[in-house]
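Yeah, one chain of the complex is gone here, protein chain that is, but the others are all in their spots.
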Amino acid sequence: MNDKNKNSSEKEGRDVGGISLASDLVKSKEEIHDEELKTVFECRNVNIYYSDFKAIEDLDMDIYEKKITTLIGPSGCGKSTFLRTLNRMNDFIDDFRIEGNVLLHGDNIFSKKVDPVEIRLRVGMVFQSPNPFPKSIFENIALGPRINGYTGDLDELVEEALQKSYLWDEVKDKLTASAYSLSGGQQQRLCIARAIAMQPEVLLMDEPTASLDPISTSKIEDLLVELKKDYSVVIVTHNLQQAARIGDFTALFYQGKLIEFSRTFKVFTNPSQKLTEDYITGRFG
Amino acid sequence: MPEKTRNILTEAVTSGDRRSIFHRYGDRPSYSGKEKFIRWLLASMGHLTVMVTVSIILVLLVDALFFFEKASFIEFFTGTKWEPFGQPKKLGVLPLFSGTMMIAFGSCMVAIPFGFGSAVYLTQYASPRFQALVKPVIEVLGGVPTVVYGYFALTGITPLLKVVFPEIQVFNALSASIVVGISIIPMVSSLSSDAMNAVPNSIKTAGYAVGMQKFHVVTKIIIPASTSGVIASFMLAFARAVGETMTVTLAAGSTPNMSWNYLEGIQTMTAFIVQMSLGDTPAGSIEYYTIYAIGLSLFGVTFLFNFIATTIVKRFREVYK
Partner (left out) sequence: MTRKTRYQIYGILFQSVCLIANFSALFFLALVMHDVLVDGWEGLSFDFLTGYPSRKPENAGILPAIVGTIYMMLLTAFIAIPTGVGAAIFLEEYSQKALFINFVKLNIQNLAGVPSIVYGILGLTLFVRGFDLEIAGFSLGMGRSLLAGSLTMALVILPIITISTQEALRAVPESFRLAGFGIGMTRWQVIRYQVLPVAMPGILTGVILSLSRAIGESAPLLMIGALAFVAFLPANPMDSFTVLPIQIFNWASRPQKGFHDAAASAIIVLMLLLLIMNAISIIMRAYYNSKLRDLKN
């Protein structure tokens, strides 16, 4: 899982503005064109308001299944707002208003019949700063499934989740220790384990490595590439290199509008909008 | 990682039936009976607090109206004699009101300097160890029951005052004022401390940065910057003194008068209410309803001061964000 760090000149890849691309993105040309893509989220004519302020304007976008979609853009462009809308976390903000449709596998998540709590069971979220529960490592992961009536074996579930988050070996002997005894990077992996233990269809991540050191960051990036085998992942990131490293698809937001959305490879090497090229090359943002 | 034939972590999705894995899924938990009941229960407790205020106002108003049916409104608010048991009855509240004011002002003369001074030292000069030692003691001072203060005023302070003022009466306003003041010091100290602690450090450091000495930083920057909170604390202390009951009942006396002589006994509104309720006044008589008229006035005065204090903090709070 470290082959992406190989020298890019060994593969067919290009440098755009000093960013070298993940080699497996450049792997096979057929992949780019002919792959069958299924959509997990469909957003049509979405407008989002905070009272009178229009945070998202006329958004039309799909999130594809079992791919990593990265959302990039300068501060305040609306990418986090959009992310939080996907699991209805924006409901907690008083003046939040949405127009248009957001469909999760065909179901409108904003319909009156839908309980937002259940949306969040299908769409999990990991936050920028790790926020484990003030409980033991085991309890952090087991609490959610237990409340929701998990019918399987909790011990098995906890171990699986920790294995999949590359945390099991580090904590298997201290599952009853407080979650706060872990380092920042470990806590964030714990939060990821907690999220996937709920067996969501989609994982939303709001700048998950922003507060971590480079080593933890790269561990988590490797983890995400593994996770996309089972989950669709949507990541907001300020780190363009990160988007280029792990994203399958990239969306650029600017001032509430979706500027460009396509394969990461295309966005970083041959963007169709000038704004995109300016942002990638660092002319603003 | 060994290959597993069964991927536990995606069962809920791949099986197509989330409910088989999480058997509470699909129940719309936010709208379940339990959630709704809990929300209703908590909301009714919240509403209960409003009901308390409503009942207080209702009870006071309705029964005070009974009083004002039989007594003159104007005489009540402007009359200078309070003799509800005399013949003929004199029902002017001003003596009781002036008694209350004497105690309130007198106690603020004690509480404000000591309380504010203590707050300044604790927030600006004191080491953390000093604070940790002194603050709990001040809190204990505030936790002493008022009846204890009443006893202290009667048996501890009045004899002392008699040395200085030989003509002082056994029941007098001075002793009660001093002791009520002592009992309010902690409140002034803690509220003023909060106000001064709310001043952001950046303003403080700015003062030092232009070469001011600590004395000036404290007196010309921090104290003015916390004015609204400090004034509010004074008003709250005043309101508290107005409502004080046990100390004045035990030590200030039961002789309403308007002489403003601190060495004499007086009667406050609160002390009168106590006196009336301890006696054998038949319910329904005008003497009985004086409780409500006085109570209403008391409530009005304290409500006014509390309201002004919170409004001051809200409107004039120097906005630092």
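In order of appearance the chains are A and B, and numbering begins at 1 in each one.
Basically, a contact is a pair of C-beta atoms (placed from the backbone, for glycine too) under 8 Å apart; a residue touches a chain by one contact, two chains touch by 3 or more.
These numbers were taken from a predicted model, which means no experiment stands behind them.
Colleague: Touching the left-out chain: which of B:A71, B:I138 or B:I266?
Modeller: B:I138
Colleague: Which candidate, B:P84, B:G99 or B:P186, sits in contact with the chain we can't see?
Modeller: Residue touching the chain left out of view: B:P186.
Colleague: Looking at the whole complex, which of B:G79, B:G117 or B:G207 touches the chain that is not displayed?
Modeller: B:G117
Colleague: Counting contacts across the full complex, list the positions on chain B that touch the omitted chain.
Modeller: Chain B touches the chain not shown through residues 29-30, 32, 34-35, 38-39, 41-43, 45-50, 52-53, 55-56, 59-60, 63, 113-118, 120-122, 124-126, 134, 136-141, 143-152, 154-156, 182, 185-186, 189, 213-216, 218-219, 236, 239-240, 242-246, 249-250, 270, 273-274, 277-278, 283, 291-292, 295, 298-299, 302-303, 305-307, 310.
Colleague: Across the whole complex, list the residues on chain A that are touched by the chain not included here.
Modeller: Within chain A, the residues touching the omitted chain are 87, 89, 92, 94, 117-121, 124-127, 129, 131-134, 143-144, 147-148, 178, 180, 191, 194-195, 198.
Everything that follows uses one rule, which is that only the chains that are shown with their structure count from here on.
Colleague: Taking each chain's centre as the mean of its CA atoms, how far is chain A from chain B in angstrom?
Modeller: Taking the average C-alpha coordinate of chain A and of chain B, the gap between them is 52 Å.
Colleague: Which residues of chain B touch chain A once you look at their complex with the stated criterion?
Modeller: 1, 7-13, 18, 20-26, 28-31
Colleague: Which bits of chain A are touching chain B when the two form their complex?
Modeller: 115-118, 121-122, 145, 147-152, 156-157, 160-161, 163-164, 196-197, 199, 201, 230-231
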